[in-house]
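Up next, chain A:
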Amino acid sequence: MSRKTLGAVVDGTFSGGLTVRLNPGTSTEQLRIGNFVVVEGQRNLYFSLISDIHLKATDPRLLADPPRHTSPFIARTLAGTTTYATVEVNPMLMLVKPDDSLLAERAGVEPVRTIPMHFAKLREATELDFATVFGKEGGANFAMGTPLAMDIPICLKLDRFVERSNGIFGQSGTGKSFLARLILSGVIKTKVAVNLIFDMHDEYSFDKQTEDGHFVKGLRQIFGASKVLIYSLDEKMGRREGRNVDVTLKIGLNQIEEADIVLLSEELNLRQTAEATIGLLRDEFRDKWLLELLEMTADDLNGFCQRSGAHPASMASLQRNLKRLRRQEYVVHKATFDTLDDMVGALDRGKNVILQFGRHNSVLDYVLVSNLVTRRVRHKYEEKTRRFEETREVAEEPRPLMITIEEAHKFLNPAVARQTTFGTIAREMRKYNVTLLVIDQRPSSIDAEVMSQLGTRVSGKLTEERDIDSVLTGVGNRSALRSALASLDTRQQVLIMGHAVPMPIMMRTREYDESFYTAMGSQAAAARDRQMDIRDLFGDG
Partner candidate 1 sequence: MPLKLGPISEQVDDLAKTWVDLSLTQKDLLEQAQDCLRTVDREALRFKLQQHMRQQMRFPWLLAMPSYSSPALPTKGLSGSFPAPSLPSDFCVVGTDASCIAPDRHVSVRYYVLNVGYALLTYGSQPDAVLEASSHFCFRDEDLYVFPEELEVPIEGALLGARMEVESLRVLLEVVPDTSKPAVALRDGPLTLWTLQNESDEVQHAVLRDFLDAMAFLRQAGVPLAGYISYTGSRDVANSLRMWLCPGQPGECARCETDNHDLCLALAKIRDRDLFAFLPKGQRSELFGSSSQILERYAEHRVDFFYLNIGQEIVRVEVPRWVASNPDLLALVHAVLCDQCRRSPGFPPYPPALLEAHEQAVVTSSERRLVDEMVEQALGRHGQPIIRSGKDDSKRRRAL
Partner candidate 2 sequence: MRIGEIIETMSTGFVAESFELNRPPALGSLVVAHVPANALPVPTAMELYAVVTYGRTVGLDPSRRAVRRSTDNVFDQEIYQEHPELQRTLRTEFGASLVGFITDGLIRQHLPSQPPPLHFSVQTASVEGVRRFTDRLQYLRLLLPAQATSGHGAGGSQVSLLQVLAANVRQVYEQRGKDRAWLDTAAREIATLLKSDHEALLTVLYAIEPVDSHAPSDAGEAA
C-alpha cells in the first residue's frame, strides 16, 4: 500500500477546491489531471480529483531570470524549494476517519460538507480507498477498469446504472464500441437488465476485426445463443456460416408513422412543407396515408391536392422522396407486429436482442428502423407496466430493458428530441422500465434536457469545448472534470461520472480479450451452444 505523501494543503475554499503544495520530492510529472487522490484531514478523509497544476516560485525574480548554468546538484536543490508546484484538488466524497485504521470495511462515504485545515496531507489513493469508494467486484459491481497507474479494479454499480438512461461519449477513435461491449457484457452477465441493441455497424453480435487487425468476439459468441438473439434486416446476412441470425425482420409500410417520416426529413430530403402535407394526408387516409400516397398516380395526386388544398409540388416531392422507403429491401407493403411482439416476449424471458442492419446500414435505415422498433417495444412495455401496476403480480413485472443506440444525436438533437421515442424514453426516466444507452461522438448535438437526464456518462477523450460542456451538463465540479476530459488518452482512458459511480473517476478500461471472455463465462456458453448445435443437427433425443 503506497502511502507516500505528495504534499500539504496550503489554501482552499469549500466551493473552489483545495490548493496543495507539492513536497520537494514530488514532481508534477508524477501526477495527472483527474487522478484520484486522498486528502487526510484531522477528522475526515477527502476523496478528491486533481483538477489543475501550477508552477510557482518563492521569489518571482527567479522566473524573470532563471539561472543559466545549473549543475544537476543545483537543479535538484531548487526543485521543490524555491521552485515548487501546487495542485488544485476538488474533494468529491468525504469519509469520517475510523479510529482503527486496520478495519477492512469503513463506514459509508458521504457528500463533502467541509474542508480540511492547513497542512492536511495529500496522498495517492490506495486499494483500500478505491474499495471504500467504489466497492469490491462482485454482484452488481462490475469491474470496468483500473486506475491509470495501479492494478486495482474500479467498479461500476450496474444496478444503479440501469436505473437511468446513460451515455457513452468520446471523439471518434476513442473506442466507444469497446466501452459499449464492456458495459453490455456486464449488464448481460449480471442480469440487471435485458438489452436491445441497434447494431448499426455490426459490431456487437459476432467477431469483428479491430483497427489493429485482430479479432474480438461478439456478444453472441461470449454469451451463447441461449442468451443473445440476433435479428437482422439483411436476409443475406443470415445465411453466412457461423453467424446464425435468428430472425429476419421486415418492416411494413403500414408500420411507418408520421413521426418516423419527420425524423427522416433530412435523409429523405423532405421539404419543410412535408409535415403539413403529411398532416393533410392523414386527415383523409388515417393510418393508411403512406400506402395511399405511394400508390397515387399523378391524377390521384392532383385530385388530392384539390380536395385538401395541398400544394401539388409539395405532394409530388413528398411522394418521390417517400418512394425511397419502398425501395428498401426490408420494407414490405404490409407487415404485422408479431415479429416485434415476439421479440419483446423474448426480452421478457431474459434474452438479449441485437438487431443487425447488415447492408442496410445507411442513416436512413438506421433511424427509421430503430425508431419504429423502439416505438413498438415501448408501447408493449407501457402495456405490461400498466398491467403490473394493476395486478401487482411479480410474474407480471416487466424486466428492465436497456436500449442501445448509436449516432444518438440523430434521434436526440434538439430539433427532434421531442418527437422521437428515444427522446420520450429519456425524459420519462424509468417510468416504464425502459432506459437508453446512447453512444455518440458529438454530445453537443444532443438536446440539453435529454443530456441532463442521462444518469451515468462514460466519456473518452473530448477536445471540443461544446462537447465537453455538453457532457458535463448538470454535473457538479465541472471545472475539475473539464481538464480531466481534455487530458485523456485517445485510447483506453475514460472518465466515468454520474449515478453509477459515487464520484467521477478516470480509469484505464479493461481489456476486451480472452481473459475477459472467460470471466464472462464464454466457455460455458460455447459448450452450451455446441450442445444446441448437436441437438439441432441430430434432433432431440
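Inclusion criterion for the candidates: all candidates are chains of the complex that A comes from, given by their letters.
Couple of notes before you dig in:
In this section, a contact is a pair of C-beta atoms (placed from the backbone, for glycine too) under 8 Å apart; a residue touches a chain by one contact, two chains touch by 3 or more; residues count from 1.
Quick caveat, the model's predicted, so the values are computed rather than measured.
One candidate among 1 or 2 touches chain A in this complex; it is 2, while the rest do not. The residues of chain A lying in touch with candidate 2 in their complex are 24, 27, 57-59, 61-62, 66-83.
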